[in-house]
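Below you will find the structure I want to go over with you.
Here the complex is missing one protein chain, while the rest keep their positions.
On to chain A.
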Amino acid sequence: MAFEGLSERLQSVMRKLRGKGKVTEADLKEAMREVRLALLEADVNFKVVKSFIDRVKERAIGQEVLKSLTPGQQVIKVVNEELTALMGGEQSKLVQSANPPTKIMMVGLQGAGKTTTSGKLVRYLQKQNRRALLVAADVYRPAAIRQLEILGADLNTPVFSLGDKEDPVVIAQRGVAKAKEENLDYVIIDTAGRLHVDQEMMDELKRIREQVEPDEILLVVDAMTGQDAVNVAETFHSELGLTGVVLTKLDGDTRGGAALSVKAVTQCPIKFVGLGEKTDALEPFYPDRMASRILGMGDVLTLIEKAQAAVDAEKAKELERKMRTLSFTFDDFLDQLQQVRKMGPLEDMLAMLPGAGQIKGLKNLQVDEKQLSRVEAIIRSMTPQEKENPEIINASRRKRIANGSGTTVQDVNRLLKQFNDMKKMMKQFSQMSKGGKRKKRGFRFPFMQ
């Protein structure tokens, strides 16, 4: 995983502070330096980081935190509150016009993922029984129209196009008229990628906006964007007045600090995140989860939700309890394996676990489906006692299990180790969520108390 050291470092700073009965100004300064580096390494814009740190420092000193009885905890509280505030509060939904079709205009730099996201939005709307028209207003990039047409065909959704010789403003206008005629709920205008500094191309967008009067203007931003994210977002926002942001390619291993930057300069809500190349890989955005990702804490909430969608609710509750109480056995493990395979690509799931990247065994477990069948065979060759208490599996038992499952003793050893690693991770996880009263959140930063 990308910045493995990052969360570790941050946590150790927070741990140091937490233990202190007295926090000097120097302690605070050092802690803030670490927080600053952590955010910078995650690509949060340095100006955003700076004002964040200043705010935390000011509050920490201003509130006489340093002289309070539990100064360490007070500082941690301030950091956490400010970070959540910076990410934005509640989840923000797609606008729905009282006067359909709801008009959505997609804008952004080249290669950000506008066309793919347009297709994903159609899919998202379809799931709510809403019908949309896609409008091909990118007349510049070779085969951009073709790309949208293929997506539309896959999605069983009409695509409006006038070829690549017509003015995009006219295409947009007539596309919207067409959607109205057909009584569709939404119309999504896919515009060409352009540089924020390309005035001529920015003017084109302004003209489209004036003609069409969109209900949503969504800026599509690549989650891997670096420091320049602020300039891009600032310019698009001041030229067009954005209503929201979509963050794409978040299935990569970037920390995605651009999310913070974009939010900070536009104050626009991030409405969706893209998590893959398929049309169903679009999800609503949850600010708190993103904050935890930027700090390298994984995304346990999403994982649990996925589990809930795939597994029945009773089982999920039971699993959660087992994870918490660490009474997780090989039976559960087997059960989980089968459920997980229903949930989607295993690698995506694993990427959401906190610290998953650090656990070697787990990493190897990743995508090898054959390996999974082997694991199943091994577990099935265990006695009920062995499944409950893997500690009793000694050398001769290992040999028996290997023989019974048609695998080798090494395979058995590997699985036992993986199981142990997994338990260790759950222990970490359960310690994280302990000590907090806000149980329903289920997951907390390790530096929260």
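Note that a contact is a pair of C-beta atoms (placed from the backbone, for glycine too) under 8 Å apart; a residue touches a chain by one contact, two chains touch by 3 or more; residues count from 1.
Note that contacts and distances are computed from a predicted model.
Matching "(2Fe-2S)-binding protein", "Signal recognition particle receptor FtsY", "Heme chaperone HemW" or "FAD/FMN-containing dehydrogenase" against the UniProt entry of the left-out chain gives the name "Signal recognition particle receptor FtsY".
Here the missing chain is touched by one residue of A:Asp222, A:Asp288, A:Glu386 or A:Asp411, and it is A:Asp222.
Set against the missing chain, the residues A:Arg55, A:Arg141 or A:Lys322 yield one that touches it, A:Arg141.
For the chain left out of this panel, the touching residue among A:Val95, A:Ile150 or A:Leu372 is A:Ile150. Hidden from this view is one chain, which touches chain A at 2-3, 37, 40-43, 45-47, 50, 109-113, 140-144, 146-151, 154, 195-198, 222, 224-229, 231-232, 249, 251-255, 257-258, 277, 347, 351, 366-367.
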